[in-house]
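Note that one protein chain of the assembly has been removed; the remaining protein chains are unaltered in position.
Labels A and B are assigned to the chains in the order they are written; within every chain, residues are numbered from 1.
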Amino acid sequence: MKQRKSMSKWLLSVMMLALVLSACSTGNNGSGGDSPSNADNPGAAVSEPGDPFGTYDPPITIDAVRYVGEEVKFPAGQDIKDNVWTELYKEMGINLNYKWIVTGSEQYESKLNIAIASNDLPDIMQVNATQLRQLADAGQLEDLTAAFDNYASEDLKMVMDIEKNALPSATFDGKLLAIPSTQPVIGGSAPLVWVREDWMEKLNLPEPSSMDDLIAIAEAFAKQDPDGNGKADTYGLALTKDIGLNASSVGFFNGFGGFPQIWVEDAAGNLQFGSIQPEMKEALGKLQEMFQNKLIDPEFGVKDTVKVFESVTTNKIGMIIGPSWYPAWPLWDMVKEDENVKWKSYPVPSVDGGAATVQMPFAVSQYYVVKKGYSNPEVIVKLANLYYEKLYSENAEFDKYGQVVEGDTSIGVNKYSLVEVVNPNKDLIRQEELEKALESGSDAEISSAETVIMYKEFQEYLAGNNPLGWSGYAANGPDGSMKQLRLLNDEGKVTTNAYVGAPTETMADRKATLDRLEQETFIKIILGEASLDSFDEFVANWKKLGGDQITEEVNAWKAAR
Amino acid sequence: MLHKPSLSRKIFLGFNYVILIGLGLLCFLPIVHILAVSLSSKWAATAGVVKLWPVDFTLASYQYVLNKPQFMVAMWITVQRVVLGTAISMLLTLLIAYPLSKEPKDFKFRTQYAWFFVFTTLFSGGLIPRYMTIRDTGLIDTLWALIIPGAVAVFNVILLLNFFRGLPKELEESCFIDGGGYITSLWNIYAPLSLPAMATVTLFTIVGQWNEWFDGLLLMNSPEKYPLSSYLQTIIVQTNLTNITADDAAALADVSNRTFKAAQIFIGSLPILLLYPFLQRFFVKGIVLGSVKE
């Protein structure tokens, strides 16, 4: 007994010691981070318009961090620290010094979180919306308002104009604190219905022009033995376990006018959370019926996208709602293996017939920021200028900075650029130009060297020399998925999250709980383990558990803009 | 052992063989599956039709891996890490376990020391303070960052000290009488006499060093410095498909090749899989020594 007491006392003293020791160290770190305090006059150095492509003499050095995608390849003799882009930067008097490099964006995010938490920031970095908010609140970011006004190229300004929410989402208290990395999300995420055309022909089914049609096709695929093997081993519609997050279910909800997980404007102009709207209930009811009717894989509740791809590839499922790029993966693997397999995309039909309005995420999920106190904040604007200039402008050198061919592999060297600002409509413009070029038989009207490369691939494919061209053609050809999205977009039938800020305070506290509730309720309704009316209970709980407060915060955010 | 086995014993032994061989196979099949995937075509892997035998046999994935410099570099770093890390960790484990195996009357603060170490297995300051400490001691981005901070493996210490306690005291006393000190006793008596335990703890240390992937990702500043486990982690983690552009998807389709992943996982685990059969002879040796000892 006595021994134990003395032991705990002794342990305690060790811990106290540790506390005291660490206290000293943390104190030091804190003051160390603040020392370069010439930051009190942000942007003062750049008061008049500068040259968007001006070189630095003497050269400057920037500490940066970055990730390299797993898919990125390098030509012989180049690597991420030494390549055509770093050469280009050097010519401009910009020396990049990478403090660290990781593989893949998930790794990057967690490593950057650690860098932020341990106060170990580079001069420029890419951050997500949450990290941006965190750094902005802590006053750690350089004001880029003047730098953008003075140094942004015409092209960069044009891109920022296309996505009206891009700059506002990076603006805090009237100060622009980041350059948004705009991306063509429409081709990446907006849902379409992918259908096995060979099965449709075999069963003599009409095109899906309403949700009822779509369900009828699903039923025929499940019940009429489309693969002709005499076994009831096929399903009508693919679903993944993450209901409301994955395109397979998101597109279905869109067909009923539901918009899960995003904020939509109601008739009165207020923002409402899509997942709790009555349209969702209707769609869930249909899914429940379909599940009961065995049109959906009974095991979908444990399968993620890649697992569902397996079922699709092995001819178990004839219809999957997904983004425009499915031809590249997983459909190409099937088409290559069996030439009888035909896949075709359709716009998601609405419940009343015609095309439904579909949803996509906000075009900006990443931002580029400059650490407070860095002497040349405008460099980030110049890097963004440079990306667009060298790849997509009239002076582009795409064959040098975009894509090079080495042996028989083409290498996307554009991925080495530290900053990526892409025209949000890039995919749509490309499709339109390709279609026109195919019609006229000339690439004269094509504005980007990247598109010319694809045009040549199309010609090869159509001449029967390039079977691999199938996936590009199925997406970007005259009847391709991107064309369908382009038409939808022209009709204003592509919507996006109306809330583009970082997670609000209550979101940070409650969203995990609310999402769990949502996911669990939705899947139980579909499986028939819960009645459809439990949706109403979910809505009430959602509001009570913090949803109402989040709605208030989101609308306050809207009012403030 | 001298008398003939009874019928019931024969039946028991029969069942025993069946059960254990069955268990062994059950544990073996996933590796066979991974090997089969690595030898199959990309389509077969994507479709998930490969079970235990390759479908559309091809060696393409092994060609790919052997031409991938990063895989080899990572393997070399792991070898360095395992050799150095195991040597240092085993030395420390011995140096801690031996004094702790003494009774309090022979080593006054042993119990306090023991709790001092055990406490660290239960409480930790979390990721950020750990990272900052390793950074402030200048180890970040060096091989030592993977070796030093985790060098004291408390579980192994406890295991070893328990085996040490089981050894007869007389042997050590005779060593002291011959004029030997603690070090001599540890080196000449304790370590060799507890070979099975030492083999076990060495195995655990090597496996621990081999498998640990998180510290590589956390503490190394570029992928060329990752050990194999960290590198493998970056390739097996499934890419998040929700927020990518159409162009990225096309590029990802290339690398999503599961046969490549399977091949790397298989080659990457071969050395460690072969380690245990190699260490097994020390277990047998232990039996012989054990029979001598009392």
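Heads up, the rule we're going with is that a contact is a pair of C-beta atoms (placed from the backbone, for glycine too) under 8 Å apart; a residue touches a chain by one contact, two chains touch by 3 or more.
Here is the rule we go by: contacts and distances are computed from a predicted model.
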Assuming one chain is omitted from the figure, identify its UniProt name from "ABC transmembrane type-1 domain-containing protein", "ABC transporter permease subunit", "Gluconolactonase" or "Heterodisulfide reductase subunit C". "ABC transporter permease subunit"
Which of A:Lys307, A:Lys436 or A:Lys558 contacts the chain that the document leaves out: A:Lys307
Of B:Ile77, B:Met90, B:Ile140 or B:Ala197, the residue touching the omitted chain is B:Ala197
Given B:Met75, B:Ile148 or B:Leu171, the one touching the chain that is not displayed: B:Ile148
Interface with the undisplayed chain - residues on subunit A: 14-15, 17-19, 21-23, 25-27, 29-30, 33, 113, 116-119, 130, 134, 138-140, 241-243, 298-299, 301-303, 306-307, 502-503, 507-509, 511-513, 515-516, 519-520, 522-524, 527, 545
At which residues does subunit B meet the chain that is not included here? 1-3, 6, 9, 12-13, 16-17, 19-21, 23-28, 30-31, 33-34, 48, 92, 95-96, 98-100, 102, 106-109, 111, 113-114, 116-126, 128-130, 132-134, 137, 148-152, 155, 157-159, 161-163, 165-166, 181-183, 186, 194, 196-197, 199-200, 203, 207, 211, 233, 236-238, 265, 269, 272-273, 276-277, 280, 283-284, 286-287, 290-291, 293-294
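The rule we apply is simple: only the chains that are shown with their structure count from here on.
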Report the residues of subunit B in contact with subunit A in the complex, numbered from low to high. 42-43, 46-49, 111-112, 115-116, 119, 127-129, 131-132, 135-136, 141, 217-218, 221-223, 234-235, 237-256
Taking the complex as given, what residues does subunit A use to touch subunit B? 3, 7, 10-11, 14, 22, 25, 29, 68-72, 98-107, 111, 114, 117-118, 120, 183-185, 187-189, 245-246, 304-307, 309-310, 313-314, 323-325, 328-330, 332-334, 336-337, 361, 365, 412, 422, 427, 471-472, 475, 482
